[in-house]
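Complex shown without one protein chain; remaining protein chains in place.
In this document, chain identifiers A and B correspond to the written order of the chains, with residue numbering beginning at 1 in each.
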Amino acid sequence: MSVSLDKNEKVFSLALDGFEGPIDLLLNLAKEHKIDISKISILNLAEQYLQFLEYIIKKDIEIAAEYLVMGAWLAFLKSKLLLPSKINDDAMDIEEMSELLEFQMKKLESMQKVSKLLFKKHQLGIHFFKRGKAEYFVTNQKFLYQLSLHDLIKSYHQIVISENSNSITIARSKLYSVDEASKRLKLLMSKTNGWKNLFEFIPKNITDKLEKKSAVASHFVASLELVKEGHIFLKQDGYNKNIYLNSKSNL
Amino acid sequence: MLNLNKKKDEEFDFNLNKKIVEALIFSSQEPITLTELRKSIINKDLLNEILVSLEKKYSSSGINLFKVNDSYAFRTSPDLCEYLNIEKIIPKKLSRAATETLAIIAYHQPITRSEIENIRGVSLSKGTLDLLLELNWIQPGERKTTPGNPLTWLTSNNFLDHFGLKNITDLPGLDDLKDTGLLEKNKIIFKDNFVE
Partner (left out) sequence: MLNLNKKKDEEFDFNLNKKIVEALIFSSQEPITLTELRKSIINKDLLNEILVSLEKKYSSSGINLFKVNDSYAFRTSPDLCEYLNIEKIIPKKLSRAATETLAIIAYHQPITRSEIENIRGVSLSKGTLDLLLELNWIQPGERKTTPGNPLTWLTSNNFLDHFGLKNITDLPGLDDLKDTGLLEKNKIIFKDNFVE
């Protein structure tokens, strides 16, 4: 195989735009050397492909992923080809695998050929034409409404999408609301005498850590609110010390 | 001998130009003017002769060549009007409501009217089901055993014919088309974003 790296670079950077997939790339590598696919050296092809993989992995790992399975497969094939044939006891023997690859390449090549043949044919609206204006008879009423399968499917999919995005259920928040805390404090304060630590008012049945934190925060905010409204007094002896509440009517 | 060849060439020329005129009138959306026809043919002098020849050719056909002012068009022969009831019908697009309703019935059948309304989120106008029924795309199914015994709707055989489907299960589902681009979603999921 006499492919200079320079040339590789050129071929392979073109490959990124032009090639659709691994088999496609193999096909082009084979054509590049003007080789009849049926007489192809799988070993050479595998080597070239692996070279390409090495190059592409450095350049763009995402594109490389598309080519990796084939790469692994070819590496396996290559190692088998290099090893003496007597060890070959695999379920699928090496010849079968090469044949399969060759078949796959021929198949893709044939499809690429016929797709070109197909589009070389005369096409309606470009090379030949339908009647410019239709006339309608009462007997062909079904032509009255034109709806394609594509329209129908698209319409349904749009409904499904909008349905999915409209009917989002917002999970009930686990957080303790200030409103709740305020109601609770008012009720409890009316039944207590003297100064009480704020922490005594926090519901004892909360186990979730986050919920507990939120309960403390909202009870504190609620207590400030009650002071502002003139229902209670608050006192704290110093920074980071306990906060005490007392009902105004108890003073 | 030379004369014979010349005559053959002339005949070929006339026939080719005639075919071009015929094809142009056929494929034109509106009646096509003499000026336009003259522009498109190779041998301009032949146009009048060609039109006379075409008129004659189609005079006993199911389609006739009609002249409107200085324009030409093919139209169905008036002789056939008792057999073919020609009407001016303008092809219409099915309304969005009707298309959606048909799609929902197709994918969810048998389905009741109120179930359709639930999916679409709007109430169904009476005309929508009537239209689909008239087009013979849907048909009534069995009544449900739930309170009120509501009627269910199904798609008809005509629906399958129209869309070229053998069975209703051959309708492409969401899985079949999931990567086709039809199902591009921009779904936003709301969640409790509080993390400890």
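FYI, contacts are C-beta pairs under 8 Å (C-beta built on N, C-alpha and C of every residue); 3 or more make two chains touch, one makes a residue touch a chain.
This is a predicted model, so every value here is computed, not measured.
> Of A:64, A:108 or A:234, which one is in contact with the hidden chain?
Considering all chains, including the one not shown, the answer is A:108.
> Which of B:76, B:109 or B:156 touches the chain that is not shown?
Residue touching the absent chain, from the options given: B:76.
> Tell me, which residues in chain B touch the chain that this view leaves out?
Against the left-out chain, chain B lists 15-16, 18-24, 26-28, 39-40, 42, 60-63, 74, 76-77, 79-80, 83-84, 86, 163-167, 169-173, 176-177, 179-182.
> Since one chain isn't shown, list which residues of chain A touch it in the complete complex.
Residues of chain A in touch with the missing chain: 20-24, 66, 69-70, 73, 92, 100-101, 103-104, 106-108, 110-119, 121-131, 134-137, 139-140, 143, 148-150, 153.
What we mean here is this: only the chains that are shown with their structure count from here on.
> Taking each chain's centre as the mean of its CA atoms, how far is chain A from chain B in angstrom?
38
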